[in-house]
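Single-structure report; data block below.
In this view, the complex is presented without one of its protein chains, the others remaining in place.
This part shows chain A:
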Amino acid sequence: MQFATTTSPHVHLGNSVGRVMRRVVYALLPGLLALVWIFGPGVLVQAAIAVSTALAAEALMLTLRGKPLGRFLGDCSALVTALLLAIALPPLAPWWITVLGTGFAIIIAKHLYGGLGYNPFNPAMIGYVVLLTSFPREMSSWAAPLTLHGSTPDLATTLALVFGERSAETLDAVTSATVLDLLRTQIGLGHSVTEVRSSPVFGLLGARGWEWVNLAFLAGGLWMCRQRTAAWQIPAGMLGALAVISTLFWLVDAARFAPPWFHLFSGAAIFGAFFIATDPVSASTTPRGRLIYGAGIGVLTWVIRSVGGFPDGVAFAVLLMNIAAPTIDQYTRPRVFGARA
């Protein structure tokens, strides 16, 4: 009898890229539901647009690059990119924004760099930043949270806003500025943090409504770390550094700088820490390196939020640290077994 001679190991524990990516999707579900509950079905509409665009773009690029479609579409990596971008976009953003951002993310930020595993930057964040810098007006009008208006736009309104004509009146009725936006403009006008925080858009911890979304993302993220789908060092480093630096400055001047819990529970801090920064391809890979990488994102996020030109800084912070990841890896190699310390 003749047998196949493959090399050891002969067993595999069954992990796959698809499984890793699907776990990320599962971990996103609580946050996604919270977003729907607080902001209406907009995010689902955006997700649908993004996912279809991403799969189409992925299929196109795979065909052009002569890669097997089934195997690579089945890895769900495009799905994850699309969902992450859809969550980051304003729920009522016009459809072409989403299509443009997703297409850019998949075609340019991912495949032109070599496809899965080769992209130096987080594709979703590249797409987001391209949109943010190109269309700041569309990108800054967020749907108002449920708790502010007492209701969220229904599906028909959402679809009309996303796909149809966008009049200023209808838009104003359902959107509001984000807290980070408000905070930076008001402080720019000379108001103190305490004054600004008395605005109704602020909640107990961060922005009204966002607190729940962030808690849901936190739950999903913790589960993902527990599953070892995401490296715990990155969110720990990022949130830890963000907390430390914001506490320091808040203690120094509470009138000018927002308190740490505000930073942690506003904007994309938690979502970014668990879902964006942990993208393995573009992040640091060594244990110590991941802590440093996360901490770098945390510090940069605070710096951009507090003194930079954009309301939130997670996307930029992640991209900046993507650049540093190979260098961090180089200098944080773990001690090899048996080597002297």
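Definition applied: a residue touches a chain if its C-beta (ideal position, glycine included) is under 8 Å from a C-beta of that chain, and two chains touch if they have at least 3 such contacts; residues count from 1.
One rule holds in what follows: contacts and distances are computed from a predicted model.
Colleague: Name the absent chain by its UniProt protein name; which of "ABC transporter ATP-binding protein", "Glutamyl-tRNA(Gln) amidotransferase subunit A", "Cytochrome c biogenesis heme-transporting ATPase CcmA" or "Ion-translocating oxidoreductase complex subunit C" is it?
Modeller: Of the names offered in "ABC transporter ATP-binding protein", "Glutamyl-tRNA(Gln) amidotransferase subunit A", "Cytochrome c biogenesis heme-transporting ATPase CcmA" or "Ion-translocating oxidoreductase complex subunit C", the one UniProt assigns to the missing chain is "Ion-translocating oxidoreductase complex subunit C".
Colleague: Even though one chain is hidden, which residues of chain A still touch it in the full complex?
Modeller: 1-13, 15-17, 19-20, 68, 71-72, 75, 77, 115-118, 228, 231, 280-281, 283, 285-287, 329, 333-339
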